[in-house]
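With one protein chain held back, the other chains of the complex are shown just where they sit.
Chain naming follows the written order as A and B, and within any one chain the residues start at number 1.
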Amino acid sequence: MSTALFFMRLRGILRKEFLQILRDPSSIALALVMPMVLLFIFGYGVTLDAEYIPVAVVAEDNGNGSSQLLQRFELSQNFVVTRVATMAEAEQLLNVRRVDGIIHLRENFSAKVAGGAGGQVQVIVNGVDANRARLIQGYVRTVAGKWFDVRTGEGLAMVGVPVSIAQRVWFNEEVESRNFMVPGLITLIMTLIGILLTALVVAREWERGTMEAMLVTPLRRIDILLGKIIPYYLLGMVGMGLSVAVAVLIFGVPFRGSFGALFVLSSLFMLASLGFGLLLSAAIRIQFVAAQISIVAGFLPAFFLSGLIFDLESTPAVIRIVSHIVPARYFVSISHTLFMAGDVWEVLLPDGLMLGFMAIFFITLAYRKITKRLEG
Amino acid sequence: MMDGDLLAASEKVQCDPVLEICGLHKEFVAKNKKIVHALQDVRVKAMRGRVTGLVGADGAGKTTMIRIAAGLLVPTSGSVTVLGLDSVTQTLKVQSAVGYMPQKFGLYQDLSVSENMDLYADLQGVPRAERPKRYDRLLQMTSLAAYTRRKAGALSGGMKQKLGLACALIKSPGILLLDEPTVGVDPVSRRELWKIVYELVEKDNIGVFVSTSYLDEAARCDHVVVLHQGQVLLEGAPREFMTKMRGRVFEVAAVSAKSVRRLYAELAAESGVVDVTIRSGKVRVVTEKEKQPGIGFLVPEKRAIKPVEPSFEDAFMAMIPGSGHHFRQELGGRNLADVPDGQDDAVVTTQNLQKVFGGFTAVKDLSFTVNRGEIFGLLGPNGAGKSTTFRMLCGLLPASGGKISVAGYDLHRSRARARARLGYMAQQFSLYGQLSVKENLRFFGKAYGLNNSRLEHRIRWAYDEFGLKQWQDKMAASLPGGYKQRLAMAAALLHEPDILFLDEPTSGVDPFARREFWLRINGFAQQGVTVVVTTHFMEEAEYCDRMLIMSQGETLAMGSPAKIRELACSPDNPEPTMDDAFIALADGAVNMDGGTGKKASPEEQRS
Partner (left out) sequence: MIVLRRILALVVKEFTLIMKDPKSRFVIIGPPLIQFFVFGYAATYDLKNVRYAVLDQSGSALSRQFLAKVEGSGVFRLTGMLHDQQQIAEYIDGEKSRLVIHIDDTFAEKVRRSVPVKIQVIADGRNPNVALIALGYLGTIVHQFNEELVHQGVVQPGSSGLLLEERAWFNGNLRSRWFIVSALGGLISMVVVMILTSLSVAREREFGTFDQLLVAPFTPAEILVGKSLPGIIFGFGDAMIFAAGAVYWFGVPFRGTIAALAVALLCFIVTMVGVGLLVSSLSMTMQQGLLGSFVFIMPAVTLSGLATPVENMPPWLQQADMINPVRYIIIALRSIFLEGADLAAVWPHIWPLMIIASLTLTLAAWMFRARSV
């Protein structure tokens, strides 16, 4: 009888939650529309892959070699070349940010190259964006190196560069930023649902007085806990599924892992986030405060301390240590591995274990914090 | 009016307690680490088959007590037994046997009426087979059967309360705990709600424990507990309280209708007077001692003094220590200006005022004038359109049609100028809570362009008039309720406006603050300030010179209180109260013939 009553209570509270989610446009907006908007902004807007970099070319030499090299720069996808006559002009362009770099071929370049005397190419970049500057330098090296290799092959030059790099980037051969941003973003979306939405929903029940009426019913603490976890777990998983579908079908991000692993590991992450969200909401009864706290304690760490954009290993030790208590950190690593590398259990297992531990920890704590009294 | 029922109920007293509170103490730790004693040594019993009322001023501990009974709070010491179960150790069992309706009823606004009921039935474990019968009865009792598919958020205030009650009753509880169930509900809905409660007590023989700040409701309870500062001051049947008051309550008739308010102010300033109110066009006075001779001496023989039957309200006012003194002293030394008799220049005029929201007409074709020095009341049930009208008058909402002129300015053309002449006090406390009393006053003074010397002068006036000096450096949010209201009024009056707009100034305020407030308003009106006020307390309409009763955006009746009361006159009820008149008007039983130029159609139903 008591289990029958338990299921009756659970069914009642679940039906209520689902009806509320369906009828409240802000829940739907936060759970399904916001993720899509984020996906598109990040999918298109955030990329470190530089294309069409405007560069100025100053060729003081008009020999065969230099025109061949310049042609290569012009044909390259990476550059948009503006030819100017003097260095002064080029420097002016760089100063007003019309170009990001200058490629300067000195007099007698072709002759020196042909003679094996070492043709000099001066490369000046705007170093304000250090990262981009490095990329531009790399691209110039690649273009120039290829041209030189070909000439060497044709016997036109004496020898090539003594040592060069043959690079291979595994899992992401094209070095697409999108393949990295989009899976990471799924973590952010699930955090939004698990922490922000959950904390808001519970605080709203306090504000509207429905929580007080709930408490004076034979609901047990476990009923309250399950009544919140199940609907938002499902909502989070729907958001996750939708994001994965958009990632794979629209953005063409490869998915090399198994869906089984994705399901299990994202469930663990969802539960950890939900546990954290419920823990917050057990303590905070005002929507406004709940929103602020969940942004500061949930959203921002998931953004900055998870490795989503900025590499964690390059940060100072303090920040690196703090990042270990952010669940998003583990799931960012999991989703990158699942999408690009596949089921690599050496990565997935420790991360998954941490998430499982955090899920248990937060949910237990939330369960203990849920009270049927009005006083904390 | 319910005396017959009341007697019947008290005759079948059963000695079966549903709630027993013994030696109850409750402490809270405030933010400044001070311990607040919310309840001290409380001993209360509520019996099966009876309605036990809990009355007291704001902050007396009513809500705390109900919450402890519901197992939401744990007593600091003492025992609370509900239906034979201990509320601390057997909380879950207690909670499956009580029906509880919190002050903010626990309805899910996004769910429909039947979905809300299903939810509570599931939570309370009501077997599926029993539900149809139970639902039918509850829906029939609450007359919500036609609205089962409507979302709770779309129901009117009264209907929400009834749905809240239905949800609390979903599993025929042994005891029903109600925390101020009728706050902010119009008289018709209040009456219906109480009918349901009494029906349950009679048919199902349950016990009801209800807190209320409406003293007429308390008078209908079988047993009343009076709480004062966390302690039980007195308890017993309302009748006992009332009999004790015999000979201390008088009705004083004024020479003319116009001088009622002046007489009221004079009597309030007398020593030995505990309570003064205006009821049915006469001044009702409660004295400190039986047959206080002062009355005979003070009131000229022209004015008839007649001892009357005491009400529970009289008893309550006399019971709470020191309640009558504070405002009398403040008004004592002041010379009341003469009533500017016969001065009939219009200060507020509306012509065919109309407001349409989307396809919904909130205010239809409203025309009235308010004269200088008049107190004009805007009354009506929840959703009648009185707030909309009020906001249009203050220039907070543009009118969709018609004309408004305030203090001689057309609101359409010179809003800013009209605004400089009016004072406004919003329904909820709406000053800056984090600013001190002085900072609030300074800000509003400067907002109205007072220069420094005048500002200082007016602030000093506000300190004297409202007794705010001792609070001047306190944050407004930390003031006690009554002082917040005083501050709000001081801010509205700082620039000496010609017209004062007051939106539900007395809702959620205890009877003491309410009395003080009306006395003050009365004083300002006598100094020539025009007052426009909305209220849903019908008895407060008695303080108005004239009033307008609205329903569904239309004028139901307009005129002086006496004129409105007359409408409900019948052989059965020769001296109807304002409540009776309102209910008769709202039901469409009577209507206004002429006078307003607008007739309410009887077939119009209340929302």
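Here are a few things to note about the model shown:
One rule holds in what follows: contacts are C-beta pairs under 8 Å (C-beta built on N, C-alpha and C of every residue); 3 or more make two chains touch, one makes a residue touch a chain.
Note that the structure is predicted; figures quoted are calculated from it, not measured.
Shown chains touched by the missing chain in the whole complex: A, B.
The residue from A:Met8, A:Ile124 or A:Ala302 that touches the chain not shown here is A:Ile124. For the chain missing from the display, the contacting residue among A:Ile28, A:Val46, A:Ala283 or A:Leu365 is A:Val46, taking the whole complex into account. In the complete complex, the residue from A:Leu70, A:Leu93 or A:Leu305 that touches the missing chain is A:Leu305. Listed residues A:Leu19, A:Met87 or A:Ala133: the one in touch with the omitted chain is A:Ala133. Hidden from this view is one chain, which touches subunit B at 394-398, 415-417, 419-420, 422, 424, 426-435, 439, 442-444, 446-449, 451, 491, 501. Interface residues of subunit A with the unshown chain, by the touch rule above, are 26, 37-38, 41-42, 44-53, 94-97, 100, 113, 116-135, 137-138, 140-141, 144-145, 148-149, 151-152, 157-173, 175-177, 179-180, 200, 287-288, 291-292, 295-296, 304-305, 307, 309-311, 313-316, 319, 333, 336-337, 340-341, 344, 346-347.
Basically, only the chains that are shown with their structure count from here on.
Residues 67, 70-74, 91-93, 95-96, 98, 100-111, 115, 118-125, 151, 164, 167, 177 of subunit B are the ones touching subunit A in the complex.
Across the complex, subunit A meets subunit B through its residues 5, 8-9, 11-13, 15-16, 19-20, 23-24, 208-220, 372-375.
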